[in-house]
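Here the complex is missing one protein chain, while the rest keep their positions.
Order as written gives the chain letters A, B and C; numbering starts at 1 within each chain.
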Amino acid sequence: MPHQITIRFFAHLKDLAGMESVSLPFEQDCPLKQLIAQLEETIPALKSRGGIQMAVNHAFVNDEAIIHPGDEIAFLPPFSGG
Amino acid sequence: MPHQITIRFFAHLKDLAGMESVSLPFEQDCPLKQLIAQLEETIPALKSRGGIQMAVNHAFVNDEAIIHPGDEIAFLPPFSGG
Amino acid sequence: MIQSADFSVEEEIAKMKAISSRMGGIVTFLGTARDFSKGHDVVKLTFEHYSKMAEQAMLKIRESALEQFSIIDVMMIHRIGEIGIGENIVLIVVGAEHRQDAFTACAWCIDELKKTVPIWKREETPDGQIWVEERP
Partner (left out) sequence: MIQSADFSVEEEIAKMKAISSRMGGIVTFLGTARDFSKGHDVVKLTFEHYSKMAEQAMLKIRESALEQFSIIDVMMIHRIGEIGIGENIVLIVVGAEHRQDAFTACAWCIDELKKTVPIWKREETPDGQIWVEERP
C-alpha cells in the first residue's frame, strides 16, 4: 500500500472513467483538489461531474483534504439506493 | 321483528347490564332518549355511562333519533381496537 | 376483514404486490399484544366487536383512504377473540407508487380504525379483567 493510492469510481463515473478502480504511484502528501486536477487531465470526462461527493478511506471529505500514500479515494455520484 | 326492538350492550356495559342483548316489546315510535330513560330505570348502572355512543341499525345516532319497531339499538363504549 | 384466525404478514404483502407492478413502496403496521399496559402486567387479551358495524367501518376507512391518498391499495385485518402476549392483533398494509403516501395513509388508517371501528379490548391482568376504553 505505501507509495501508492487507490482511486475508485462508482455508477456512471465508472463508465466515464472506463474503469472501476486504479492504483497510482504516490510519494508525497498533497491536497485532494490537486489530485483531482491531475485525474481530470487523464480522464477529461471527470470534469463534467456534478453533485459528486468525495471520500477518503471511507469518510466524506472536501477538496482541501490532504491525501497520504496508502489512501483509498472514492468518487461518489449522488446515491440512489432504497 | 315488528312490534319489538333489540338492544345490545358491549364491553363493560354488557357486564353492567348483566346481559349481551335484550328484545323488548315496542309498538310506537319514540325518541331514543325516552327509551334510554326507561332502560336506566330498569338497569340503574347504565346511568353512569360516560363517552357512550349510540347506534341504531348499525349507524351512529344522537339522543333525538326516532326509534321504530324492529330497530336494533346498541350502546357502544369508547372503542379500543387496534 | 375481522377474523379470529391469525394472519401471515408475508402472504398479505404478497397479495398487495400482486395488485400492481407500479408499486414502489409498501408500508405495513402490525399491532401485537404487549405484556404491559399503563403500569400493569397483561397476561392475555380478548377482543370483542359489533360485527356488522365493525365490518362497515373498516370498509369505510379503506374507501376514504383510497379517496384521499395517492395509494394503490390498502388492506386491513383485525383479529377478535383471545390473543396471547406477542401475538398479532391488527395488520394494515398500504401499497403506493411513492413511499410518503404509503406512510401517511397507513398511519391514518390505524388511527381511524382505533377511533371509528367498534372493537373493544379486555385485558386479563394478575388482578382481574379490565375493559380498556381509552384511545391510546
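The rule we apply is simple: contacts are C-beta pairs under 8 Å (C-beta built on N, C-alpha and C of every residue); 3 or more make two chains touch, one makes a residue touch a chain.
On a predicted model such as this, the values are computed, not experimentally measured, just so you know.
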Practice task
Can you pull out the displayed chains that the omitted chain is in contact with?
Solution key: A, C
Exercise for the section: Would you indicate which residue among C:26, C:80 or C:132 is in contact with the undisplayed chain? Expected result: C:26
Practice task
Using the touch rule from the top, list residues of chain A that touch the missing partner.
Solution key: 8, 10-12, 15, 51, 55, 58, 74, 76-82
Exercise for the section: Considering the whole complex rather than only what is displayed, give the residues of chain C touching the chain that is not shown. Expected result: 8-10, 13, 17, 21-32, 34-36, 85-86, 97-100, 102-103, 106-107, 110, 136
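Quick note on the criterion: only the chains that are shown with their structure count from here on.
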Completion exercise
The distance between the C-alpha centres of chain A and chain C, rounded to whole Å, is 50
Fill in the blank from the handout: Multi-chain touching residues of chain B, meaning two or more other chains, are none
Exercise for the section: For chain C, jot down the residues that touch at least 2 other chains. Expected result: none
